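Only one protein chain is missing; all other protein chains are in place.
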Amino acid sequence: MLKQLQSTLNWRGFVAIFGFFLIWYLACVLKLPGFAEMANPLEVIQMFVREYAHDDHYWLSWVTSFQRVLYGFLFAQLFGIPLGLLFGTNEKFRNLFFPVFELLRPIPPLAWVPMSILFWPTNESSIIFITFIGAFFIIVINVFDGVRDIKREHLWLALSLGAPRRVVFLRIMLPSVIPSIAVGMTLGIAITWDVVIAAEMIASDSGLGRLTWEGYVSSTPEVLVIGMISIGLAGYLSTKVVNTIESKMMPWRRVRR
Amino acid sequence: MAEGAALNTSEVHGTKSENAGIWLDQVSKSFASPDAGTIQVFQDLSVHFEPNQLHVVMGASGCGKSTLGYLLAGFISPDQGNVGLGPNPVRNPGPERLLVFQETALWPWMTVLDNVIFGPKVRGDADAKEAKHAAQGLLTKFGLADFADKYPDQLSGGMKRRAEIAQALINRPKVMILDEPFRGLDVMTREILQEYYLDLFEETRQTTVFITSELEEALFLADKIYIMGDQPARILDIIDVDLPRPRDFEVTVSKKYLEYKERAIERLFQSEES
Amino acid sequence: MSQAGSISVSNIQKIYDPEGAAVHALENCSCEIPSGKFVAMVGPSGCGKSTLLNMIAGFDKPTSGEIKLDDQLLVSANTQTPPNSDRVVVFQNGALFPWKTVLENIAYGPIVQKTRGRGQAEEEARELLNKAGNLERIAGSFPGQISSGMQRRVEILRALINKPKVLLLDEPFRAMDTVSKSKMHQHLLDIHDKFRPSILLITHDLVEAILLADVVLVMTTRPGTIKVNINVELPRPRSREMILSDEFTELQKQAIAAVHEEARKAFERGEKELA
Partner (left out) sequence: MIIGITSSVLLWYGLVQWTPFKAFNRLPDPLSVIIEWVSTDPDYGLSIFTKDYYLHILYSTYRATVAFFLALILGVPLGIMMGWRANFNAYAGALLDFLRPIPPLAWVPIAILILPGDEPAVIFVTFLVAFFATTLNTLLGVRSIDPDFFRAAECLGATDQDILRDIIIPGALPTIFTGLQIAMGAAWFSLVAGEMIAAQYGLGFMILESYNLVQYPTIIIMMATLGIVGYASSALIRVVGKKMIRWREQATGIGQEAET
């Protein structure tokens, strides 16, 4: 954490990020090709302070998107973790259904949009479903890999000390898989935001994704940029929260030298 | 070795009479290999490890030493033949034959103390307080009293190995099997741990099968050295090591030690050439 | 083969400063590696042996003091001669390039130094493999396909083809079993007899050190400095039977006395630092 802070706070990093904004500003002011209709950073800030910082509609977009991410993410955990465990521990079940899972996995989550809208009664539930799909496959695969990577020595040791099956599952297998669950969570939260934003642009009238898209449609590039930055910030915050939860889940990793 | 343990070791390891010999009788074992069909690791292998001795099984890497350990511990079963402890055949893992793994098998998500009391706790043969007391006693004896509440990854390699030995000993096994327990440690730490283990053994005389690929380690510890050759694994030679006990590192410069060493090296070279 | 290659280390001090806690790795450390001699350095882990070797190789700089190669300044606090093929390192965990064949690995030095063309370099590499005991059959193998002992031999050959003045061996036989190790000792002794480079060998193994070296340097625990300097006057060529001689035993006793005290100090400190 501290290290990361140091590396982003080094002066070269500042120079690079400042340079980025400067080029953006100059491109707009000089009306370079493509930038004629673009807003420059100062205009974006002005717009934000003047019209958005106090705007309920804007903050509601945050809440809406966060809710969708949260539900999609939680459902993906709720179904993904047990399914991954089942694939990992039950050979019969795996032989039966893993191929089906593998057939569905390469289909990009957003391709599910129309089916989801058809199937689910409300727009909200269909967006949550697509979000769920985005994280679900990654989580299952990670948990499954986690089960397969359990060190056989860890299981043998428990067995030879006389542990019953239930204890082996709860105290040896589950904790072994936690790091893989954590990896699935990190990847999952990033992809969830990605999916929510796209789904909102395609099939919703609310949320940060929609806000950004409307910025484009209504030719107010300031809004478009505000939307993007908000989404970036939201994604960053969620990742931080997820990382905190992960380190709480693995106290033994926190103390690693 | 750290003093000040309130615990009497015989309390922990049981009395000598509880120790038993462990054996393989005409054991065959093969494994499926992806590119070479099946590999016959053992064919009609018979070995008898007598009680109350420190047996060292020594051979080059890949000769089937670990498989031997796993068979004795009951992690794998022979295709043919029998493995047994005292008069009884064994087929499953059990707390009377405990194996200390190569590298480390401490569960990283449990503190050192939780790792050590796992056995008594899950079997329910001691109440929690009793188990904790015994574990703390052992940890103190092993110089790990200050580390009971740490996680394994906070320990140095040498400490992990000692914690693992404690994790096994608390269950009062009749036989200890150690599969290259000090591998991967630097030589100096290794030597110190060898002294540790030797002290422990000389105190308890617990039946031990110690697997290693290091000749120096074998000579320093053993009552008997079994030199193993491979494909299929067999015992090439058994050396009775008649060096005085208790031993310390002075012994490694004695004439007798060096003669044993020379003989063993000869034997090992021969086995490679054949 | 260049006949020079004497290293002189004088008054080296090295202080690492991670997060403000100054760690004195080496203090007042001086020693000599005479031209063509085999010097072994033993000491507890973390005593700064590898640091010293890295300085000679040109990977690191001292805080003060200097190291000279044939009376030329190699490193000091403000000079650092970059690594070069006159001082080649053989690494603890092996550093053969896994994506190049054995032959390509050995021929690599002359090719990148442009002292020889590819064809000629590979020809020489092949010769060297043969001289080292009919190893030509592994020329086309990748390092991952040969045993770890064989990998070490190839790595030493990869160094030798450059005719280095000094060969720096950083615990190269660590984690090998007794038989492979014993064979490696013989190979290394042969190589030293044939090519006569100066050799600095870092090891934890006393028997290995005495059997191979002309001089055994025992280092203290951190901050590292030379504790004892043991001259090994066993005749050459040497063979492993020599470990049975009284002379050897006597040397071994000397070394054990010096090393074990330091090892225990280091061990106990290591445990304390963790608590």
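A, B and C are the chain letters, set down in written order, and residue numbers restart from 1 in every chain.
Assume contacts are C-beta pairs under 8 Å (C-beta built on N, C-alpha and C of every residue); 3 or more make two chains touch, one makes a residue touch a chain.
Remember, predicted model here, so these are calculated numbers, not experimental data.
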- Could you tell which one of C:V112, C:M242 or C:A257 touches the chain left off the display? C:V112
- Task: Over the whole complex, note the residues of chain C touching the chain we left out.
- Result: 57-59, 82-85, 87-89, 91-93, 95, 97-100, 108-109, 112-113, 133-135, 138, 141-147, 149-150, 158-159, 162, 180, 183
- For chain A, residues touching the missing partner are 7-8, 10, 12-17, 20, 33-35, 37-38, 95-100, 103-115, 117-121, 190, 193-194, 197-198, 201-202, 209, 212-213, 215-216, 221, 224-225, 227-229, 231-233, 235-236, 239
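One rule holds in what follows: only the chains that are shown with their structure count from here on.
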- Could you grab the centroid distance between chain A and chain C? Build each centroid from C-alpha atoms only and quote it in angstrom. 50
- Message: For chain B versus chain C, what separation do you get between their C-alpha means, in angstrom?
- Response: 34
- Item | Centre distance in Å when chain A and chain B are each reduced to the mean of their C-alpha atoms | 48
- Task: List, in ascending order, every residue of chain B touching at least 2 other chains.
- Result: 154
- Which residues, counting only chain A, touch chain B once they are in their complex? 151, 153-154, 156-164, 167, 171-172, 175-176, 178, 250-253, 255-257
- chain B contacts chain C in the complex at 60-61, 143, 146-147, 154-156, 158-159, 183-184, 186-189, 191-192, 213-216, 249, 252-253, 255, 258-259, 261-262, 265, 268-269, 272
- Item | Residues of chain B defined as touching chain A within the complex | 73-75, 92-95, 97-99, 101, 105, 107-110, 118-119, 122-123, 150-154, 171
